[in-house]
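The complex appears here minus one protein chain, its other protein chains still in place.
Order as written gives the chain letters A and B; numbering starts at 1 within each chain.
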Amino acid sequence: MGKSILITGGARSGKSTHAEQTTLALGPRAIYIATAEAHDPEMAERIARHQARRGAEWRTISAPVELSDALDASDGEAPRLVDCLTLWLSNLMLADLDWDGATDALVRTIEAQRAPVVIVTNEVGAGIVPENALARRFRDAAGLVNQRVARMCDEVHLCVAGYPIKVKP
Amino acid sequence: MGKSILITGGARSGKSTHAEQTTLALGPRAIYIATAEAHDPEMAERIARHQARRGAEWRTISAPVELSDALDASDGEAPRLVDCLTLWLSNLMLADLDWDGATDALVRTIEAQRAPVVIVTNEVGAGIVPENALARRFRDAAGLVNQRVARMCDEVHLCVAGYPIKVKP
Partner (left out) sequence: MGKSILITGGARSGKSTHAEQTTLALGPRAIYIATAEAHDPEMAERIARHQARRGAEWRTISAPVELSDALDASDGEAPRLVDCLTLWLSNLMLADLDWDGATDALVRTIEAQRAPVVIVTNEVGAGIVPENALARRFRDAAGLVNQRVARMCDEVHLCVAGYPIKVKP
């Protein structure tokens, strides 16, 4: 099994930059697996900003929903960076797909990878309980997905103000 | 004084599972002190799910408000798990009871326990400031309760994606 690292943190905690550096430390070329879709101008701007920051050593694959397939198809020598699990979950839930089963499949897929995988996710459960029932279901699901992926990964890092705290091992 | 451990974290960060394992490591049988009340189907479902996960080594006591009494009444040989402080605070505030005085009493009660106590609480203050004034008061109170209980406890753990970070000692 290739090395697997889960990187979590709040919004703008430096997760993506830390994940990019961590991925490039695992190989001179890397594959970026993007789960974001440019549904609106705000998201399109954020995607463009992230892409501009990455250099020529990156190849980008889009996988808003079929994340396990994208991992299997890209499994070779280069490390992969998945950014991010929370958007993937959101895409699954918005399309009314089985996120629970997809998470099981993802965990087995991560276990089977030969090349390294770095996965970015988000902390979304440390605020006040949302009044909106859908938001509550989403934050519960996001926490459960994080736990299940973390259990499979070799390392878990929590980013705070740009600096990682090693949570696992 | 029996060992006391405070376990905090965001929603679905693995607090309850970690707290159950921590409690059972302190004794072969344990007492679960539940502060949750099944006011609505969502909460009833969550309570049932948590109970189903615990095994026959657990005895359950309900203490939505009278937490100090429940600790004193159950103080013997078995470790106790209180799940959770945030719901207890919420129950006090909703009933317009003196949460500040009750927290003072709880801290003294924890200090006086002979058997171990493991206490689950929640991080609720790391999101955007809520627009709702009641929510702001609640998150302030929750943070203050966490601080005061943490000061009395021997250990404080922060759960992230299922893994504890030792915050104290």
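By definition in this document, a contact is a pair of C-beta atoms (placed from the backbone, for glycine too) under 8 Å apart; a residue touches a chain by one contact, two chains touch by 3 or more.
From a predicted model like this one, the values you see are computed outputs, not experimental measurements.
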| item | value |
| --- | --- |
| Contact set of chain A toward the excluded chain (per top definition) | 9-14, 42, 123-128, 130, 135, 138-139, 160-163, 165 |
| For chain B, the residues touching the chain missing from this view | 6, 8, 10, 121, 123-129, 133, 136, 139-144, 146-147, 149-151, 156, 158, 165, 167-168 |
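In the analysis below, only the chains that are shown with their structure count from here on.
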| item | value |
| --- | --- |
| Interchain centroid distance [CA atoms averaged], chain A/chain B, Å | 31 |
